[in-house]
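Each chain you see keeps its place in the complex, though not every chain is here.
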């Protein structure tokens, strides 16, 4: 009798999220035997979307994954690039969307905790955190609740653990109302030769679990949750919420780094989704070995935990390492020093099996391959939608031509997608560790100093971005734009891209239109990466982000890391000196369709975005980057949401100086002032320096000068004249949310 | 002249403080579990979240083994500077008067603030012109300085308030804009702002250096 | 009427504060202490104590991760 006939087994498997066919494969991979409870729990989690990437893996393989500067690529806990001087920078962005929707403070906090562990799991010291947040419209009570608690949770974790939060982004759009996005990125620094991998090796070596004890946290949590839509009846799915303990993680981090510093470990792995199950199976799979785990030796926080609970618990702040037996004593001593509990819970074997033991008793025995590689991968069935997928945004502004453009500018500055983020990021510590040369608000990208090399003060720059609305309008071009925008942000501080990470936040991939968004977006991502010459070093995929009204805007969050030779010359947003000239640089061809103004005006998303001339955008980036590096510019800022007028206002506000700008030949002032598109920069400096930017096909137009305490813009018929005070007041609109 | 910077589990700004001290003197790390001050001339109790700030900021750290030595050292006239969490620890340990309460906003706040150095003599501010303004960041959730009315009056009368937030800059609701106080014997100093994050123009400001320099000079004398 | 609301982490939910206090006590010479949980105390004057439970559910406690208990003045604790 085939075991698949067992109704109970199939039913249970389906309840745990597997399909009937998948259950059949599980049975087949066990040689025809039905899995017992422990095994089924482990399979169901490892074969969940969250762990197996079954709907995205085939697509991810199309991303460029090799590059000159890449030293650790996808497949490890985090990827890394070479930054010279024997150092590498490891980084990754990850989602914690569903847990945050349930409990935003703890969800966001543990999201930061999780991404930090991925970074120190490869041996790198976390040196920066960035966050990427998406919520519904700002006037919704739920949005305010989520915003306040998510921001507090991120700050709570990052601040307490002593890693600076140096940047981030946040958007408020209707489609995220029922499914917020909380993505966190971490960047770490490591001596290249100390990077460690997670492959277990050496039968007879010990598995040591260290950090927090194991409780019933997130049983059936992240993995299962992240594979199902949230909607009505949300309540019943609520798992036991995971509580973050940054104090425990701080000790865990210092402990892990010291263990590696002393070269005491064979391999290291964090425990994330699916806990011990995933960590052990992944380590075994990467090393082509087997592992035995004795649940009786796992320190527990609660009484009466069942073996399967121990195996899948998602208790936070835990790591698993492989240790040679004669190093065990030294390892335990380091753990003791850091007040971090550590226990031998098993060993590496040559069996090729994951065996779960309870003392002498064997509770489960599964081929590593079956757990990790046998999960089927699904081809997506993409179909471009014939009808618009998203309803028009709610109209909050008259955006017609006859409205005073000054009022329009103020409305844009007040818009939650553009207003000053200070009330959020002042809840984060951006300076701890003493590397931060550009904090949030000072420049388009965060800038961190690396150790000096002789006289040289090299550094890295980091940007994170992803405008979901534009991706919704045009998944391919919107994603290309997001990558270019990050690269433009780096150019403004004088940095050149080294490597990219991404988190793909999408809806249900089994729906053809979502599959189409995903395919198009990944195609755009791949093309854009090739264009800017970087590899994707790693990332994360979060699918099934839907509410009752449908999917979220497709939201690829892009994290880009670059290098700059001299941090002392890192660019700034703000105008610096009265009398400096202001220039518009680059192939800026703005359109209102898909812009923030169109959103405020309640206009439907366009069915596509204008083509981007990537080569010309790259040429403009190069020109700006080189000029910033040479120190010839006083300020540099890329034009993004809200268009040129908004960018000018931001330069004024950041520098506390006014400007007089004129575009006499403008026929369509609204589009020129507020339209959006890639490749435009507002820079200031001496006239000679600005003219010098205009080499090699880069358009440069001197449009005005820095002066006084008002912003005056004349564009054809249109005229804006506003005191800085009024700009500042509008730009400060988010403050009211935190009073 | 040798500084010692304590690391508790959960200290975050200890390495920053070490390198700031290293700019004006020698600096060594001290470990919370040791009973040894390694012969230092001045102790810095750094910022961060010792013991996670659990229960009450500074409440657990003040019982760390090394604090026995620090308290003895301070009673013997040794110089101690408590920064942020270190200020909280010193208050909890009874080395400084008053207490730090939750910010009025109830939130963590990072802000570059302007501070006024008062004219009251102290070894920690000796190298700074009275009335000078310093630009130094604050970053904390529990920084609202409080002392009961009689204690506050005594502090003012004895010139123990040596650092204030400039008018309009108070980030947390501290009484009388107090940002830093010394003990009666003037050898222990606590402040909420982070001078160790204001020692390099590249990362923002150099205004914090003068505090370390004052202390180094006093301790060397 | 004066009321007190005691809010504590639910059983089984990690309580990092309680764990830290429990760890610290022996070092201070206090032995024999266990099961430490740290929560919140909310004291308030209410005109209509019948509504306290609803207040707890909606604002004073986070029912996902916290239990609460209402003590009314004069009632047994």
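Order of writing sets the chain letters: A, B and C. Residues in each chain are counted from 1.
To be clear about the criterion, a contact is a pair of C-beta atoms (placed from the backbone, for glycine too) under 8 Å apart; a residue touches a chain by one contact, two chains touch by 3 or more.
Since we're looking at a predicted model, the values are computed, not measured.
> Counting over the whole complex in this file, how many of each chain type are there?
A x1, B x1, C x2
To be clear about the criterion, only the chains that are shown with their structure count from here on.
> In angstrom, rounded to a whole number, how far apart do the mean CA points of subunit B and subunit C lie?
The computed centroid separation for subunit B versus subunit C comes out at 33 Å.
> Averaging only over C-alpha atoms, locate the centres of subunit A and subunit B and give their separation in whole Å.
Centre-to-centre distance between subunit A and subunit B: 36 Å.
> Where does subunit A touch two or more other chains at once, residue-wise?
245, 247-248, 339 - these are the residues of subunit A that touch more than one other chain.
> Which residues does subunit B have that touch at least 2 chains other than itself?
51-52, 54
> Under the stated contact criterion, what part of subunit A meets subunit B in this complex?
152, 155-156, 159-162, 245-248, 250-251, 338-339, 425-437, 439, 449, 457, 567-568, 738
> So in the complex, the part of subunit C that touches subunit B is made up of which residues?
Subunit C residues touching subunit B: 16-17, 20-21, 24, 27-28, 38.
> Mind pulling up the subunit A residues that touch subunit C in the complex?
Against subunit C, the touching part of subunit A is residues 102-103, 106, 212, 215-217, 238, 240-243, 245, 247-248, 301-302, 315-316, 339.
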